[in-house]
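Below is one structure, written out as structure tokens, with a few remarks after it.
Of the protein chains in this complex, all but one are displayed in their positions.
Presenting chain A:
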Amino acid sequence: MEDAIVLRDLVVDRGRRRVLHGISCAVPRGVVAGLLGPSGSGKTTLMRAVVGVQVVAGGTATVLGRPAGSADLRRRVGYLTQAPSVYADLTVRENARYFAALHGRGRADADRAVADVGLGAAAGQLVGTLSGGQRSRASLACALVGEPELIVLDEPTVGQDPVLRAELWSRFHELAAAGVTLLVSSHVMDEAARCDRLLLIREGRLIADDTPDAVRAAAGVADLDEAFLRLIRANEASAAVAAGAGGESS
């Protein structure tokens, strides 16, 4: 089956700066793919390109076999923005029901999505009165409620307590087992081990695109955090060699 996401030499400029420098990768269907990298490395920008809200300067992004941002993808892709984007002056339930209705889903689907993110007890509460972590879960419920084929989640577990985080990750794997593809970003490496595939991005360049085991094997260490460090060093060393080969090394 075709891949869920295929990026080819994706280049993005934001505010006169190049933020993504020609990213190529493919994410197969039915997996939880982790997009990991430090803050400012371009995770959000890459996700925006995948959902089709980012102006791109070059390359292509193909999503579920269609160019990213195609009109028919809007009912097949769910997007959780990094900052919670829900209506503060509506209750959790009202928010979920609205986004459910936009996707042609009913009230029962909305109520289930709210319960799935652990907000069942706060369903009648105004989003503006929720804690930060609750608010981002309300936002997550609205991204899941349409039962999309591809779910793009920008740092969904930030600020959540460990028990909830574990629950959310097992929910993501349930969805993937049902054939849904998830692209989940995080800047904390301890979430990497929970993913089926890893995309490691640094300063707008992809430095790893593999399974966690393969990443460990390539770096020769069991700890993913340490593995990433080695990959980054190796990457920088080869970049320095390449610059040296160019002649002007100092």
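Going forward, a contact is a pair of C-beta atoms (placed from the backbone, for glycine too) under 8 Å apart; a residue touches a chain by one contact, two chains touch by 3 or more; residues count from 1.
Just so it is clear, contacts and distances are computed from a predicted model.
A chain of the complex is left out here; the name its UniProt entry carries, from "Fumarate reductase", "Transport permease protein", "L-cysteine S-thiosulfotransferase subunit SoxA" or "Sarcosine oxidase subunit alpha family protein", is "Transport permease protein". Touching the chain that is not shown, out of A:R14, A:H173, A:R205 or A:R230: A:R14 (per the contact rule at the top).
Annotation: of A:V86, A:A113, A:L144 or A:L168, A:V86 touches the absent chain (contact as defined above). Annotation for chain A: contacts to the undisplayed chain at residues 13-15, 51-55, 69, 74-75, 77, 79, 81, 83-90, 94, 98-99, 101-104, 126, 142, 146.
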